[in-house]
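The other protein chains are all here in position, but one chain of the complex has been omitted.
Moving on to subunit A:
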């Protein structure tokens, strides 16, 4: 390994909360012992094994552990509530480390709402000043950004199609993404299915989820003839209800999608997990398929006809209700696929879809509301901006970059790159 690669690995060393138990109201009875538990990963979200983790109370070492091959560590028990210093020494760790040491203070708080074992998030900001050349980091970020952009695009095309056929902005679309992520997690992590199979099953289930939403909420509301604003507020309510239900059953922690490892691929200065490239391949195939279907398929053409002029499409013999239903199924399936891929790319959490929703909006508006090709282009630009801006802004403000794009576009060119002026007024 060359030094420059080693440094990229150290862009961020993260110890992330990882609760491995299956979420169920009965499963996780709080233990009485206090302690820390965490997951140590590098900037590419690969586990770091063999790093020494210590918990100190002042200068006294109260416990130590070495991360296992999944990067997990656990120091239980510690004497009780209080402030402890966590040190992470990567000298003996696997991979490309220069022996950096990290130190962070963590407080164990006694309260009825927190568990005595603290799941730890440590992030270091000082390591990025090390040697990786700017262009290398830029290349790494650009590939990540392209990946993220494709994920946004898959989900956002569903949002855009629903907008075209059902005429409202569905704020609950993010929950379909989360549905895919959580279903994938249950299939791959809990049931231990191979990742690709889990992704396929989750996508199909996502289609059912989309169908169920249409049958349960949107078709009855369309029949009642409610207004655009009512639909948007209703979608917010549905989004809140589903998201809280997911938080109830899944918990608030972020978790890895799978323990399956495909290794990493090194292309020039860019080191990425192989799963990311597989995800990009799947994304591109799916996006091309949807594009061709919209352009040449019978139902695809009908979808565009409805988006263009619903009344005219209906009088020309397009079965508007049936097509709308198909679009909901497709949107649900695409969102679920995006959720699985996002879960592999990042992590699975109950609000992953809601966070992605705002980036989807940015992509859709940047491309021009209601244009599928624009949505694709806009999403990729937003993905790139989100990841590349991390070179200058702190990682915990990552999404701000993507959202800032949204605000700037509206200032400069509100119809987006490919949009038409009359759609926006």
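Note that in this section contacts are C-beta pairs under 8 Å (C-beta built on N, C-alpha and C of every residue); 3 or more make two chains touch, one makes a residue touch a chain; residues count from 1.
By our rule, contacts and distances are computed from a predicted model.
UniProt records the chain missing from this view under the protein name "Amino acid/amide ABC transporter membrane protein 2 (HAAT family)", selected from "Secreted protein", "Sulfurtransferase TusB", "Amino acid/amide ABC transporter membrane protein 2 (HAAT family)" or "TIGR03943 family protein".
Among A:61, A:191 or A:232, only A:232 touches the chain that is left out of the view. Considering the full assembly, A:240 is the residue among A:240, A:278, A:299 or A:319 that touches the omitted chain. Within the complete assembly, residues 25, 28-30, 112-113, 115, 123, 125, 168-169, 171, 217, 221, 224-230, 232-234, 236-245, 247-248, 251-252, 354, 358, 361-362, 365, 369, 393-394, 396-397, 399-400, 403-404, 406-407, 410-411, 414, 424-425 of subunit A touch the chain that is not shown.
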